[in-house]
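A single protein chain has been removed from this complex, and every other one stays in its place.
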């Protein structure tokens, strides 16, 4: 019994275990079809409408291919020889398939406002006896759900399995780069997957790459960097994320004050407004549930709520400019001007740097210890990637994000129908040059 | 002022008129981002999650390219010379962009149950003064909205403009074949767009193709045929369509009987249950609104409603087999067996042929007169495509759809936990062989 | 020891036997790098400059993938069960790799003039002890060279192995369609290789396909048809083939008459002029050897030889028009006019139909019995493809080639510098309309 799914990235996805097929057919997994992979990115790249479902089966497929290659070329012969033990295959495949199962709609923004935690929820979906996922996993063995969860939590004892799913160069990242590249229609994310898989090999401390594939690995790292710069950190998508965040915050504030219109109750959000939700509440959410409430809120009597809802649904992004440590001092002035022009600066301005965003860029300054990429030479010794690649070293040494200040597009108007605003707009604009906040020249 | 949108199919989409940019930014058009192009097809081809928004801008772009080529190579010199009058460009571009603006969620099924009409709604969106689309169009001239509508309704006087948007080989079909092919990850829909555009030319009665491009046109027709056979008519997608249809029907019936749970009112559907809706009611609908209600209905006390909602959300398709004019006589018997096995046959069985489906296949037996594809020879005379292409003739002469009977997958179970059902299942299965209904052999 | 070759069509080609690697490294196989796969087609599609080497390793790779799938899914359990016996793998792989080893430069034209036979030479290369190929093959076993040869000659007892390499849908055809499509930059030849491989299965009488893959097989047949129509039978390539043929004929005639310039002896062609060549003579030929002599012949004192050589090297194709059984009667008249205009009609005109060309189209009217494509239904019964595919039936029933008359482009000149030729040109042109020979209208 081998089944296939047709996939634009991997051509076919091969399902070779009943457990995998059954997991895909659970309601928790099918729900991922209704949650977009890239959140607000499709407001910039309209093709990027793919769901977390497609990404999840893609991660599964890459993991399957890695296991296949490891088993063919590096099968363990005795315990502890650092080679691949194919008994690990099923736990690796399940972890790959389910690694994102805890995501909800617009996860990162939603979490920020409602203090949910998709990683904890992932673990709960796997281990709670109430879920279909758990029921399928328990058929393997009673502690199998916990094993799969521990892979995702990186506490599983075999580092090869953990690194397949999460490391600097894992099945997760490899799938999303190729997939997001395909669906956005950019080509920055492409790299040579086949070659990388070919030079991958297990060893005692995890997974390494033969040095002959150095350039393929380098190309992957550079592609990843470019996708972050050009797709994931795009200012327009971040601006839509800002609007979404403020919209949810406004609704919550209104609810807390008892001012949210009651004619149309947002039933499925109530547990989150009340900060008292359970797993089954969470599993009812998806992108469509949120936008359905936003459609209702367009008719709200609260002007800010209805305006933000319309801006989100009808794609009216905020504008943004860069600032830095030197010009950050000017932000209060700019916020004041936005307030003066009639926009509540709390809801109509924001700052964020790229790291606020829902994607973990290659950030070596982080506290979190990351797995390095090690390359194996002919004599078995290892060298770290950035020591032999100038390109990778260049990215490694520098923080690559930018900090931006967001504000209503109207502030950039050249003229104003309401005459009183004209000097405000003009002053605001005097602080902006070449897309950056600057100290205006005295005239 | 030229703007571009990044697009996976056309690489870039060039926006060269303020009117086009403003139309894209209307709320009616942005709403298309929340309506999937292929309805239930992503239940078969998981990559097919693209929206009507992406298709609409694609049709615009192809039309823009045609106008560009016509203006460069075949500009009209005097009225009535049968060449291209570039004053027609804007009306053509607007009609291309807006041709699908009247679609709602899962249009064809929805229309079937609620008697909406997306073509009438398209016209209304264009001509009603309440819409943002109308406001933008009126800026061109007071009768411009009506002109654009008449192109879509095929009553516009210039047949070149009409045929660009709707004919056997128009910008609409060319975009959806390429786009659906890309997003499903199949390659059946690919053809040589550049070559077809290059041999296209205007003439008095519309649009023709130079005979040197015969094979490219033939390839397009064959690709279209194959996409219908393999993607649009796929039995699993049709089965999900059946479930959706029965689910909406059940909800409507319950509502009419006053039995739909009132705790959670499906506010945005009420106007349709009451058969008393206006344009603004319609424009609030999208895929997410429907699935939000389905999520609620999973908890309904009506067993059929909740079961169908779960089947739709969690992708539990019905099974199907082919039947024909000879075996149609067996359907009542099969429905009886389904009833006996505990499934209400009204909601758990259905028949449909491919032509019930939301895509108009190449069907020359139809009553509707279609524009033929004419090829122009060196001396200016025309020949009809199927007279010189064996492949096209082969498709032209035959009806290609199939008729299927849908029923619960459980009917195919090899054994049953409930012993009493076992003989029912067995009898049911005796009527099925090689995916077709057959008369069982006497034993 | 697994080696890979990078390949644009298959991404990587996996070499898993030392014998295969050694065969690739023989001088007879390396020679295929210097012989273009598509002969004169690059005069029409300039990208089509790929060699028989790349095609041969591609056929090998597809065969390897088939064996891999057969071994995984249909391994023979006991002799005669009709499943795949993996002991056949090596003979299949070698036959796949070497099936074109006997080709020389512009094989079909060369054979026509010099009575060589690439099939006989293939067998000789495999079985003659003088070749490196034979030495490598003999290392497997003493009768292995003969076994491989018998696969190519279709006399090998196991029909599965034979049909992998030569049948209506074999590794050879599948590779060349994809490869020629890629290198020409057309996309007519693309089809779903992965899906076809997935539905392929061995059975007693050879290879069949599961009926669920019917549309993929159909698509392959249609793609093949379209490649023949649009690439392989292109009139300009055929015209260059005509020039080549006449050029070699002229040289041979001059040699036989002792009139070929002796200053520059075409050493490597002499054995063929003398009709007395051995295998090692043949193996010294390649495309470059022929063009080197053509470069010399540009300076020949024989006007026809030098003119044809220049036409071939500098790409000055003849023109052509279609004719049919009704208009064939006019050919002598047209040849007379060409003679009158100063061109020796023997060397400057020709007729050919597509079947003269070096590619075997799908031609069911042929005397040669071909393997039909059989599809297997769920219950194991077989149906022949054209009985269930309208598209395939359409191609099956009709001969698709065209017959053309070739002549110098100058005959189509609108005016002539030499006044005396003007009426000849004019009369010639009166016989041609819409690319066809026609009976001129009386004026």
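Letters A, B and C name the chains as they come in the text, with residue numbers starting at 1 for each one.
The rule is short, and it goes like this: a residue touches a chain if its C-beta (ideal position, glycine included) is under 8 Å from a C-beta of that chain, and two chains touch if they have at least 3 such contacts.
Because the structure is predicted, anything quoted here is derived from the model rather than measured.
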Out of C:185, C:332, C:423 or C:440, point to the residue that touches the absent chain in the complete complex.
C:185
Of A:113, A:253 or A:391, which sits in contact with the chain we cannot see?
A:391
Of B:17, B:138 or B:198, which one is in contact with the hidden chain?
B:198
Residue of A:128, A:190 or A:265 in touch with the missing chain, whole complex considered:
A:190
Where does chain A touch the missing chain, residue by residue?
186-188, 190-192, 215, 218-219, 222, 225-226, 229-230, 377-379, 381, 390-391, 393-395, 397-398, 400, 433-435
Could you list which residues of chain B touch the chain missing from the display?
2, 4, 11-12, 73, 194-195, 198
It is residues of chain C that touch the chain not shown, namely 5-9, 11, 25-27, 30-31, 33-34, 42, 45-47, 49-51, 53-54, 57, 182-186, 264, 267-268, 284, 286-292, 295-296, 310, 313-316
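We take it that only the chains that are shown with their structure count from here on.
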With chain centres taken as the means of their Cα atoms, state the distance from chain A to chain C in Å.
51
Which whole number of Å gives the spacing of the CA centres of chain A and chain B?
32
Which parts of chain A, given as residue numbers and ranges, touch two or more other chains?
11
